[in-house]
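With one protein chain removed, the remaining protein chains of the complex are shown where they sit.
So that you can tell them apart, the chains are marked A, B and C in the order they are listed, and the count of residues begins at 1 in each.
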Amino acid sequence: MIFASDNWAGVHPAIARRLSEEAGGYSAAYGSSELDKNIEQKFNQLFEREVAVFFVATGTAANSLALAAVNRPGGVSFCHREAHMIEDECGAPEFFTHGARLAPVDGEHGKINPLNLISEIARFPPDFIHAGQPMAISITQATEIGTVYQQQEILEIANVAKSKGLPLHMDGARFANALVALNLTPAEMTWKSGVDIISFGATKNGCWCAEALVFTDPQMAKDLPYIRKRAAQLFSKTRFIASQFDAYLTDNLWLDLARHANIMAKRLRDGIVESKSVRLGWEPETNEVFCIVARTLSEHLRQQGAVFHEWNPPRSKQNLIGEDEVLIRLVTSFATEPDDVDQFVDLLG
Amino acid sequence: MIFASDNWAGVHPAIARRLSEEAGGYSAAYGSSELDKNIEQKFNQLFEREVAVFFVATGTAANSLALAAVNRPGGVSFCHREAHMIEDECGAPEFFTHGARLAPVDGEHGKINPLNLISEIARFPPDFIHAGQPMAISITQATEIGTVYQQQEILEIANVAKSKGLPLHMDGARFANALVALNLTPAEMTWKSGVDIISFGATKNGCWCAEALVFTDPQMAKDLPYIRKRAAQLFSKTRFIASQFDAYLTDNLWLDLARHANIMAKRLRDGIVESKSVRLGWEPETNEVFCIVARTLSEHLRQQGAVFHEWNPPRSKQNLIGEDEVLIRLVTSFATEPDDVDQFVDLLG
Amino acid sequence: MIFASDNWAGVHPAIARRLSEEAGGYSAAYGSSELDKNIEQKFNQLFEREVAVFFVATGTAANSLALAAVNRPGGVSFCHREAHMIEDECGAPEFFTHGARLAPVDGEHGKINPLNLISEIARFPPDFIHAGQPMAISITQATEIGTVYQQQEILEIANVAKSKGLPLHMDGARFANALVALNLTPAEMTWKSGVDIISFGATKNGCWCAEALVFTDPQMAKDLPYIRKRAAQLFSKTRFIASQFDAYLTDNLWLDLARHANIMAKRLRDGIVESKSVRLGWEPETNEVFCIVARTLSEHLRQQGAVFHEWNPPRSKQNLIGEDEVLIRLVTSFATEPDDVDQFVDLLG
Partner (left out) sequence: MIFASDNWAGVHPAIARRLSEEAGGYSAAYGSSELDKNIEQKFNQLFEREVAVFFVATGTAANSLALAAVNRPGGVSFCHREAHMIEDECGAPEFFTHGARLAPVDGEHGKINPLNLISEIARFPPDFIHAGQPMAISITQATEIGTVYQQQEILEIANVAKSKGLPLHMDGARFANALVALNLTPAEMTWKSGVDIISFGATKNGCWCAEALVFTDPQMAKDLPYIRKRAAQLFSKTRFIASQFDAYLTDNLWLDLARHANIMAKRLRDGIVESKSVRLGWEPETNEVFCIVARTLSEHLRQQGAVFHEWNPPRSKQNLIGEDEVLIRLVTSFATEPDDVDQFVDLLG
């Protein structure tokens, strides 16, 4: 009953196998091998256009390098108040951008409210240098709290971005989970909706370590080879990442894995809804289920072997949680078994 | 006949196997699992004392974080003029340290000359703030040109470091190759010789991606968890690195692999010495052989399938190379076969 | 009728005169002259203890270097949501600290509420590296909106700082105005109330350019000579600053100037209170008066020659301002004449 995080799971057998196949022989280093080129080609097909792809070590690296690519002095990026960038990356985006600021924007369900976005950006009038200057907008898809932006919602934020001349970044640590939830193509969920840069995460969805930074306009990334190398994010034996992506993207494995994780979350959600001892924090839309439980029940669940994290409630939900209650986060993954879910639900009573 | 670099080789079967074994099941993320703890324990045993160990993505990250850990404003670090840090890391050490400078020091055979080191440090008298302030010394073991510091040579540099109150860092991208060349223990080659921080590289010696930053005094690393996370170098599924190190360090596999690479280099060196068409740049001491060949021969070798890089000659060797000649670098690895070597030597004529 | 800012005024005659006296002769550069030492001594007397003093070019420099002195990787500093640091310094604090974050804290009257402060700091539990780590607290005295922290209020925030092991900084761009408003000594308003570092501003109170960064514990500033030089904030002809401070601090000139500015603000406030066409935003306590006027009246005042800025209302006051109204800021200075005030009040009707 491991629901701590999707990064507690290991790696899918097909991916492990593909990686092992690459163990022997020689291959050009630093991203210049045939395999690397093939995977770049796969990304072009996936996104239905020529994109620029960069493998990096972590999702934090992808997010931070995305901002570094569009960095401006005195720059300010707008993201949701509870975004991973602002809550869980120890200042990496600021470090990579030499101090550009993250401005938190509020919105329900973990999603930026476009009206709030407009009003925050308005605090930085053009040429009022004292305030600094807007430089980017970032959304998280799926969000930190397991919800998803509908395509229309992305379009609305993209409109704001366009009207202000700002690039739009998508933190896709759980890109696949959002994609299958919305039943869209990668192109539809990104550039066809106005997204310019994508942190394309695969680690949480069955890889060891496979994160790609994707620019839908390669021109935007023209300095990125230097920025990435200088950030110590250029692997020498890149085929160890390329081969993971190879298996991941073959025969829609990635979508199957994400779909499974989402289904397991739905099963969990259904069990919770039927239980009398807990209640949902909000409707899950991907592979994260948040629920409110009595502190005593939380301890009981742990004693019975369930593994999960308590979570800081979103500021807009703080009043939903009683004094003797806690918000817990349950994350499913490609590796979650129906039995794990059922056993957990049984414990709820 | 691939002699381009030891990072063109893949991964040793025992390491691939160990990684695959970890594919299933769950494991705590971000370095907190049992396996992570075990590997930390292994490092303590290896170095015969309690050390602080941090896995990172690349050798460049290890080197840069080493300096970041001892960073000072206006800081200046001293390294050999041809050090990897200064020639091949695209300014990563400066980026991670917010602009601390690398001061090149000359010395024969790719090694810092202690007298030059003393005279360079003297350019930064205490409290003359205009010049900046010394902050660290870094040596590369084995060096960028395949030589090694004898223990006595390390001690001499360590004496300078101590007398100036500066930490001593060792870039050990090829730590194992140096170790078996000198027949020393890790403790002897590091803290028993005055080395404080080690970039402990395993990628070039048979891993996919396994670099560790080791502090022989854990107190020196007290801010490193934040520094590493902020630099986007904290992996979530750390067992994919830990398991590589597990196999690498078991039953002295790492020393066997390095010994093999060094032996292959010796075989190559012997063939070169006997050939009339090429001459050694200098005596190789680990797994890199540099030789001077006619430009036409270099092209011929390539046409016959040999893969290698031409190399910028060390400034002190520039006059050894004729106008129609080039310096080429031949790197052997755990994967190099005697046949590769012999075939190459045959081509030399 | 210039109420745009206290930095629109020039320089007090006594200060101009003292500066001219220093024009001739020679003097050691970079802060090492006799005059520099004398002024340092004056600061020791002023603060009733040995302090470390550093002249810098701007208030933004003083604030940013204060944080740089106590910088930590992944660091987070807590200041009021409307602090100058966060609203008007174009990211300088982030630049000087290599990306440490400013976390906004809410509170009435431009002052940090200690309970909010505690709850914000609690979002950064020790050793949860993902969030980053607290590094400093900064208060503005007088505040950006013309109010002052009472000594008791400073003590409460200092208690939080101490309990968390955080240094407490005071942005004293209008230090003198606050001091005379509270009728405290510099020692009482700072270290006797738990303040560790002070941006001691004199530019706005009658100097050309005289900002000092004061550390009540000189040990805290041990790296500052390097940090300041590296930030290009070490003047060569420092006597041009030292001589300004000399006149400024002689015979309590600085307190007289601040007192005059505050009295002029009080006169303005009284006129506003009696007027029917405008209303105070809140009670002014130093030399800034904020009032709410009809947009049409604002334009009329401008046409009649009054000079002032419209102001972003504090978020907690946004609902006080009608749709056809604006918040305007009126700043008095050492140079403000009673006639300017009276003429302005007459215009209000």
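Definition applied: contacts are C-beta pairs under 8 Å (C-beta built on N, C-alpha and C of every residue); 3 or more make two chains touch, one makes a residue touch a chain.
A quick note: this is a predicted structure, and the numbers were derived from the prediction, not measured.
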{"item": "Residue among B:Gly24, B:Gly99 or B:Pro114 touching the omitted chain", "value": "B:Gly99"}
{"item": "Residue of A:Arg230, A:His260 or A:Arg329 in touch with the missing chain, whole complex considered", "value": "A:Arg230"}
{"item": "Identified contact with the non-displayed chain, of A:His84, A:His98 or A:Arg329", "value": "A:His98"}
{"item": "Chain not shown: contacting residue from B:Gly91, B:Pro114 or B:Pro218", "value": "B:Gly91"}
{"item": "Positions on chain C contacted by the hidden chain, ascending", "value": "2, 4-5, 7-13, 16-17, 19-20, 22-29, 56-61, 64, 89-92, 95-96, 203-204, 208-209, 226, 229-237, 239-240, 307, 335"}
{"item": "In chain A, positions touching the absent partner", "value": "68, 72-74, 98-99, 127, 129-130, 132-133, 223, 225-227, 229-230, 234"}
{"item": "Touching residues (missing chain, whole complex) on chain B", "value": "73-76, 87-91, 94-95, 97-102, 123, 129-132, 312"}
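Note that only the chains that are shown with their structure count from here on.
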{"item": "From chain B, the most remote chain by mean C-alpha position", "value": "C"}
{"item": "Distance between chain centroids, defined by C-alpha means - chain A, chain C (Å)", "value": "41"}
{"item": "Approximate Å spacing (C-alpha centroids) for the pair chain A, chain B", "value": "34"}
{"item": "Where chain B touches two or more other chains, by residue", "value": "226, 229-230, 234"}
